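This is the structure I want to talk about, given as structure tokens.
As you look at this complex, bear in mind that one protein chain is not there, while each of the others sits in place.
Up next, chain A:
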Amino acid sequence: MTEVTELTRPEGEALDTKEVLLNLGPQHPSTHGVLRLVLELEGEYVARVDPHIGYLHRGTEKLAESFTYTQIFPLTDRLDYLCPPSNNLAFALAVEKLLGIEAPIRAQYIRVLMAELARISGHLLITGALPLDLGAMTALLYAMREREMIMDLFEMISGARMHTSFCRVGGVREDLPDGFFVKIREFCDIFPNRIRDYERLVENNRVFLKRTQGIGVISAKDAIDLGLSGPNLRASGVDWDIRRDEPYEIYDRLDFNVITREEGDCYARWQCRVEEMRESVRIIEQCLDQMPEGPFQIDMPTIAFPVDKDKVHCSMEALIQHFDLSAYGFKVPKGEVYSAIEAPKGELGFYIISDGSEKPFRMKVRAPSFVNLQGLFGTSNAHYLADMIAVLGSLDPVMAEVDK
């Protein structure tokens, strides 16, 4: 390897220097959406970074206040659009806690299965996109090939490739379709080898390593201080995963490892995600093995539509309840809840205050990407402008979630 010569300012010589302000974005391929970074440059070094966000602000929280609980599911899809099932799950869990109900076991398995598929789909993008940002184009093309398989599975389950809206309060919308198990087993067989392929594509790529190892190091203390969560936090050596530490749904029945790395640099964050995909495949396989028979929706006509539509056609009460539910939604008891799940990007929390009506009084989304983006302030070493791209890419913000 050739030595890189560091350029140093000549001693004692007063240079006529001036800080340069540079706009990176809002339209820039490596900002993964509409993010504008105002960079204060000292030569080629970034002295200060000031992210400007809000270009994609749709007012999800304000909108939610005028929507019924069921209508909010499509809104949550559009937060982290790479993994809508996780967002649906987080919201459904929060409302179910307020209602004091639990989805049937089969529904919980289906939700977890979909959330883990979503995790793979979300991580796949960054697995390919980080090398792409740094000039290695190949990985993304392969990653997209596998992501397509997941999109097909989503389409098979829910009819939609991206915005699945498959969760409902008290269960899921439908049962798994025929032939799904064959398809997903096929995916589980193929995918681990493909992960190996991605690693082989970049792990000996000297340029990629040089541009990610030791770049954008965030210490464990800084990471906690900045509120990072998910793979970004675990890459700094903090062993925290909500799936294991505050198990929700059926995660306590599953056996999986929490991946941590000590280095806290861009490469560690990338590696964490790749390893997590392996664990997700293991979780999916366990879900398939353990998947029980049974209802996929809670049997409460005031909250969930009846599975057996004949009831609605034959019974007056069922018809009234059905009409009531579709026209007005269901009432949620007064109270407040904060429910967090381990979404692919980190801690996704929903804080809902209910005033006893059909619509939330206040819904706050604790979006992981929004907080993770602050990791830009935590990188200890002053880095080159070009490294900014690596740091940003490795933090993996999804701007739709940042801007809510």
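As a working rule, contacts are C-beta pairs under 8 Å (C-beta built on N, C-alpha and C of every residue); 3 or more make two chains touch, one makes a residue touch a chain; residues count from 1.
Just so we're on the same page, contacts and distances are computed from a predicted model.
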Absent chain [UniProt protein name; select from "Carbon monoxide dehydrogenase", "Intermembrane phospholipid transport system permease protein MlaE", "Bifunctional protein PyrR" or "NADH-quinone oxidoreductase subunit C"]: "NADH-quinone oxidoreductase subunit C"
Listed residues A:I224, A:A318 or A:L385, member touching the removed chain: A:I224
Contact residue for the chain not shown (choose from A:P104, A:G329 or A:G349): A:G349
Where the unshown chain meets chain A, residue by residue: 21, 23, 38, 53-54, 57, 59, 61-63, 66, 97-98, 224-227, 238, 240, 245-246, 335-340, 347, 349, 351, 353, 362, 364, 366, 370-371, 373-374, 377-378, 403-404
